[in-house]
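Yeah, one chain of the complex is gone here, protein chain that is, but the others are all in their spots.
Letters are used for the chains, namely A and B, taken in the order the chains are written, and counting of residues starts over at 1 for each.
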Amino acid sequence: MKKINIMFFGIILICLTLFIISFELEKDSSSGESDKTVNIFNWGDYIDPKLITKFEKQTGYKVSYETFDSNEAMYTKIKQGGTAYDIAIPSDYTIKKMIDNHLLLPIDHSKLKGLGNIDSKFLNLPFDPGNKYSLPYFWGTLGIIYNDKYVKASEVKHWDDLWNPRFKNSIMLIDGAREVMGLTLNSQGKSVNDTNVKDLQAAYEKLKKLSPNVKAILADEIKVYMAQDEAPLAVSYSGEAMEMMDNNKHLHYIIPEEGSNIWFDNMVIPRTAKNIKGAYAFLNFMLEPKNAAQNAEYVAYATPNKAAKKMLPKSMQDDKVMYPTNKTISHLEVYDALSQKNLSKYNDLFLQFKMH
Amino acid sequence: MNTKKRHYWRNLYLIVAFLILYLPIFYLIFYSFNSSGGMNHFAHFTWAHYQEIWSDQRLILITVQTFFLAFLSSLLATIIGTSGALGIYSVRNPQVRTLILGLNNILLVSPDVIIGSSFLIFFTVLGIKLGFISVLLSHIAFSIPIVVLMVLPKLQEMNSSFINVAQDLGANHWQILKGVILPIITPGMIAGYFMAFTYSLDDFAVTFFVTGNGFETLSVEIYSRARQGISLEINALSALMFLFSLVLVMGYYFISKDSPKGKRKDRKAQQNLIR
Partner (left out) sequence: MKAKGLYFSSYVLWLLLFVLAPVALILYQSFISINGNFTITNYENFFKIVAYLRMTFNSVFYAGLITLITLLISYPTAYFLTRTKYKQLWLMLIILPTWINILLKAYAFIGIFSQAGPVNNSLEWLGLGSHQLLFTNTSFMLVAAYIELPFMILPIFNAIDELDESLINVSRDLGANKFQTFWNVTFPLTLNGIKSGVQVVFIPSLSLFMLTRLIGGNKVITLGTAIEENFLVTQDWGMGSTIGVILIAAMILIMFLTGEKKRRGR
């Protein structure tokens, strides 16, 4: 009994201490009344923390910053309500889905300053015509990463090259049904948004033949693996590729010219937002070229803000991985938001491929 | 000679077991001093990642909150779980007992996403504001079954004649609980507490779904940061946390060192009394 008492009061004491510390810490950082706080829901490590401090100083708002690790998880949370996020940063197809389900508030363009800084080719895209609900934050592409120690540049030019029998057990694929099915469809001259049952079945048949070449199907950890020479080839996003190439000089990134995916992460205002004024303040803050440039330099993803791009270091501006030529971009497609049924079809086929 | 040799093998086995258990942790700590980005090539020794933590207010706050949550939720879970175990123990009908145990284990078998999303729906229906309270409730909820599983075997091993003797001696319910049952199930409760603490620290999916209004735990932060690759700052933080827990565990052990002996004597005395 004595022992239990010691433990019990010890734990209570620890709890109290921790509570006081966290209270003290919170006092000088975030939280307060809802009209003074801007709730931001973003991917982890997707903003320069110094920008948040700057925003707080400039506008007098406090920022409460929360992170998510997938579009779908974020979607579930916003749809369910419960918390009021003033700003969220989902990707293209999720934005479409959120618009269709009336989860977003329209953005009043007259309240924006510096919309002209955004490159017009990243505006008015099919997932959000006229940018009624979203503003571009970062963008990127899907492509092939290869290690020049094991693979010659001439050997990987097209998606079809992945099927080369020489690459037995050497490809790491990104764990996404849209991505893997999409690249197969691309290799067959089809669109990444194809929903024709026959085309999908044909793609699956072709994908099955890729199995012997696949070493693993992974997510974020691909970059760790590629950086440590674990595989000669990978299919992943440009942002990830940049990260890997920083850590391993032998890696290169290409976008097959027959087509691929281009993706956008845009800022939106969820319907449940409480502090609309604060949300606009944040949008305008991020439209400012100086801030967008600082963010792009920190996160190392491609900024859609053309004025900001000009402020980046020369080497970053000329980087073909981050900023492919207009000709390449013209071949790229954004993922459409598929209907539940078609999405299931994609996922079922992909699951069967994984089990193969 | 013979026993000495046997001790040698025994110790060797334990040393190897401990080495394996601690290998990944030492690996993490080792690379927290790495000046280059990742966890594969060690370039130069540096303290830079530790300095990063110091300037990262947000990370410090999250760490403190995570520990506060873990200590508190496991304490409450241990209390409720122990009373649950006592209750289950007192249920005489074996079928009812297995049924309750089956229900008890549901949260253990359910994948985190299911628990997380159903709790989310549940909290929104009840109108509970997402944030610290909802996370605390969820952590208590998913830690209770493990406490029950740790405490119940202790109760079952308990010689029921203890209770009968105590009752014959005129002890009331509370006295029996305090004087006879609790000392016997203490190890189970401590084990349950530690497990609950572990579950709370480790959980990502459930916390993600039920949190809100700026409250975050360390694992949610680590998981979402992993999108950009694990930064060695997180390694450094883990190294510090590890050292801190080590000191805590050692400290706790040496403070409470005298009591186990006393406890054992008590129990021997009890057993003698009963025999």
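Note that a contact is a pair of C-beta atoms (placed from the backbone, for glycine too) under 8 Å apart; a residue touches a chain by one contact, two chains touch by 3 or more.
Small disclaimer: the values here were computed from a predicted structure and weren't measured.
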Hidden partner chain, touching residue among B:N40, B:Q57 or B:Q167: B:N40
Which of A:N124, A:Q317 or A:Q352 contacts the chain that the document leaves out: A:Q352
Full-complex contact with the absent chain, from A:L142, A:A177 or A:L287: A:A177
Those residues of chain A which, in the complete complex, touch the missing chain: 70, 72-73, 75-76, 169, 172, 175-177, 215-219, 221, 224-225, 228-230, 340-341, 343-344, 347, 351-352, 354-355
Sites on chain B contacted by the missing partner chain, in the whole complex: 10-11, 13-14, 17-18, 20-25, 27-28, 31, 39-40, 79-81, 83-84, 86-87, 90, 94, 97-98, 100-111, 113-115, 117-119, 121-122, 137-138, 140-142, 144, 146, 149-150, 152-154, 156-157, 173-174, 187-188, 191, 194-195, 197-198, 201-202, 204, 218-219, 222-223, 226, 230, 234-235, 238, 241-242, 245-246, 249-250, 252-253, 260
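The definition used in the following text is that only the chains that are shown with their structure count from here on.
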Centroid spacing, where centroids are CA-atom means, of chain A and chain B in whole angstrom: 34
Contact footprint of chain B on chain A as seen in their complex: 1-4, 6-8, 10-12, 14-15, 18-19, 21-22, 25-26, 29-31, 37, 39, 43-46, 49, 64-69, 73, 76-77, 80-83, 220-221, 223-224, 227-228, 243, 246-247, 299
Contact set on chain B toward chain A in their complex: 36-40, 56-58, 60-61, 64-65, 67-68, 71-72, 75, 117, 120-121, 123-124, 129-131, 178-179, 182-183, 186, 189-190, 193, 208-209, 211-214, 216, 220-221, 223-231, 252, 255-256, 259-260, 262-263
